[in-house]
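Take this structure, written in structure tokens, and hold onto it; I'll ask about it next.
One protein chain is absent from this view; the other protein chains keep their places.
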Amino acid sequence: MFETGDIGSTKGWRKKLFIIIFGAETKWGKFFDVLLIVAISLSVLVVMLDSIAAYRLQFGELFKTAEWVFTILFTIEYLIRIVAVKEPRKYIFSFFGIIDFLAIIPTYISILLPGTEYLLAIRVLRILRVFRVLKLVKYLNEAEYISNALIASRRKITVFLFAVIMLAIFAGSLLYVIEGQENGFTSIPTSIYWAIVTLSTVGFGDITPVTTLGKFIAATIMVLGYGIIAVPTGIVSYEMARVKTAPRQCPRCKFDDHDQDAIYCKKCGEALKLE
Amino acid sequence: MFETGDIGSTKGWRKKLFIIIFGAETKWGKFFDVLLIVAISLSVLVVMLDSIAAYRLQFGELFKTAEWVFTILFTIEYLIRIVAVKEPRKYIFSFFGIIDFLAIIPTYISILLPGTEYLLAIRVLRILRVFRVLKLVKYLNEAEYISNALIASRRKITVFLFAVIMLAIFAGSLLYVIEGQENGFTSIPTSIYWAIVTLSTVGFGDITPVTTLGKFIAATIMVLGYGIIAVPTGIVSYEMARVKTAPRQCPRCKFDDHDQDAIYCKKCGEALKLE
Amino acid sequence: MFETGDIGSTKGWRKKLFIIIFGAETKWGKFFDVLLIVAISLSVLVVMLDSIAAYRLQFGELFKTAEWVFTILFTIEYLIRIVAVKEPRKYIFSFFGIIDFLAIIPTYISILLPGTEYLLAIRVLRILRVFRVLKLVKYLNEAEYISNALIASRRKITVFLFAVIMLAIFAGSLLYVIEGQENGFTSIPTSIYWAIVTLSTVGFGDITPVTTLGKFIAATIMVLGYGIIAVPTGIVSYEMARVKTAPRQCPRCKFDDHDQDAIYCKKCGEALKLE
Partner (left out) sequence: MFETGDIGSTKGWRKKLFIIIFGAETKWGKFFDVLLIVAISLSVLVVMLDSIAAYRLQFGELFKTAEWVFTILFTIEYLIRIVAVKEPRKYIFSFFGIIDFLAIIPTYISILLPGTEYLLAIRVLRILRVFRVLKLVKYLNEAEYISNALIASRRKITVFLFAVIMLAIFAGSLLYVIEGQENGFTSIPTSIYWAIVTLSTVGFGDITPVTTLGKFIAATIMVLGYGIIAVPTGIVSYEMARVKTAPRQCPRCKFDDHDQDAIYCKKCGEALKLE
């Protein structure tokens, strides 16, 4: 999730740009990152406030202007990032590369399709950079630990989700036949939605069984749901106890005991895989 | 769950049929399985679309025809499967044998009892075969692992469910007496349904306590529910840490280190227990 | 939970009665227990059906008669149990002794306080005896295992519940001040009920925050609720991995490897602690 590929820089102005924009080690690199986080936060705030009718009526024009200003700034930043790295393709298709792109595109689309500008809230994901900037090494380690545990259990969780979806399709169809359209189970997809709402113990209550048989089967599904909720928890607990944080290895000298926030290998100076 | 018994084939055309229909090792076996999965998916999609009133009005006849075509195809396939295996009874009463049967019968019943055709959604369970076809060996291992953990904890879970049902009956009766029919607790079975909805933390909100005493007891039940939800999770976590994937053993030479998707023993060629 | 104290019998007719009524080893002992379970089940069924308005109208008199017949039978059984044991007091204040008493008293009270007869549903707890009758030794072991784990974690769970109740009182008061009576938070006790409904993730939706500040604080409570739900699960998982089933020891010869359903020590014949 935090891997952007080894997009290490070469030399000259490009290397300088790279260190400022991608690194957080130098004074300017840090300054740039803090500035960026402030801009992202402000921009997300503007999107949120703009969505509240009362504020939009009063400050609509201001919000619109701010939105365009932020979008243009982020577009420039995006282009500089592409220029600064040695292998632009690796950056563009990395996790943060995609986020950076999605964080500017809705404004442009909103010219054609009004309403999509609210998708700018995706910009909030860019704040994940905060972990690197603030040198929150220990937090990065923990995040890596959790995501390692989740990656280690990805197959178990896939099997589990597959089983849940099958059960939801089956239970949904059953309740569609039993309850019928007059009791809110208007179609099988709607009934499957109900089954997922019930199995996940969310239980909105917008659709509920009315007939005695429907209630009985719903109760059975809920009791089954107990066991179902226990499975992913058991999986994650188990993997968490097993997984260790994977070491980062230097691509040149193979040294692998780096600090979490190191950009270069401290033994041979080779650029390390970022994030 | 994935056991269909040792329904190994004999020889001649029957063996060929067996390898194509039950196996996924040969070119034709794989082709047949992929075709089957496409047919199952399409058939389930038709059932779902047919349940949406707007689509049924427009394409009702088409859906009905498609349903019959799929049912006849699956019926033929079911009969071939019975013919292809050495011991038809073992197949018929195996997990997939029952699913295969339930996947065709609703269409025939719907002639007498309209509405039951939506139960065809059970066909979705046939897609479990996808695991074998796509050679998803590792997923099969994980599925086996999870179901082993669940099987190992079946007695603990039975005891637990027994306790939950008793508590639900008791709590339901109590709230029926306290709240009474005027507050939605119309009968003890309905109140038990409410108790299960509450204990499982689904909480639809279609029935809620109104009196102060009722609210107090409901709150107590919910706090108890914390401990209750913790028990199955604890059980599954514990079993998951203990259970190992059981090896499959060749019935002839007792060799037990087979690939998960092997049909024949790689040491002596004996047919192995399927799935 | 399953302990009734060492209420071992003496000799003569009392011993015979004891073996039939409390034991499930002899033919008559088993017969009596099966009969009892059938009677309990029927009696609970009558209580449930009687609570459904439509059935009460039609069969009300029949239900009332059946209720009295069962109550008188169970009263006689209760008195025989007291006579059959050596130390009646131990039986009366044992888990099953109290259940047996509570299972007959509501009918008598209902003469003075109509409505209480529905509390007869408590009779369902008597079915716990089914474990002994059906020689479900392994299930008994599992039940003992689970209850041992819960007993071992009783202090942790008490501390946890104490913390949850404090948080609920605090959060409830806060939302009462913020939302006020016009938004459904009519009093602090009602608001505490809401806080428990929310913290336990039941979420009926009968009371929901309306103001922006209220929604914000509610969301904070829910996010906290994540951690809170994790605690009892962690506790039970942990204790489950530690606890072992405690052996039953013969009070005379100290031999402690008895079958779960043994009534007498198989080494020296001494009566063992029951259930």
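Order of writing sets the labels: A, B and C. Residues in every chain begin at 1.
Following the convention adopted for this analysis, contacts are C-beta pairs under 8 Å (C-beta built on N, C-alpha and C of every residue); 3 or more make two chains touch, one makes a residue touch a chain.
All figures in this text were calculated on a predicted structure; none of them were measured in a lab.
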Neighbouring shown chains of the undisplayed chain, as defined at the top: A, B, C
Candidates A:T71, A:S94 or A:T233 - the one touching the absent chain: A:T233
Residue among C:K16, C:R56, C:K90 or C:K156 touching the omitted chain: C:K156
Contact set of chain C toward the excluded chain (per top definition): 155-156, 158-160, 166, 169-170, 172-174, 176-177, 181, 186-189, 198, 201-205, 208, 212, 215-216, 218-219, 222-223, 225-227, 229-231, 233-235, 237-238, 241
Touching residues (missing chain, whole complex) on chain A: 44, 47-48, 51-53, 115-116, 118-122, 124-125, 127-128, 138-139, 142-143, 145-146, 149-150, 157, 160-161, 164-165, 189-190, 192-193, 196-197, 200-206, 229, 232-233, 235-237, 239-241
Residue numbers in chain B that touch the chain omitted from display: 201-205, 233, 237
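In this text, only the chains that are shown with their structure count from here on.
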Option in A-B or A-C whose residue-number contact pairs overlap B-C by over half: A-B
Centre-to-centre distance between chain C and chain A (centres being mean Cα positions), rounded to whole Å: 45
Residue numbers of chain A (touch at least two other chains): 201-205, 233, 237
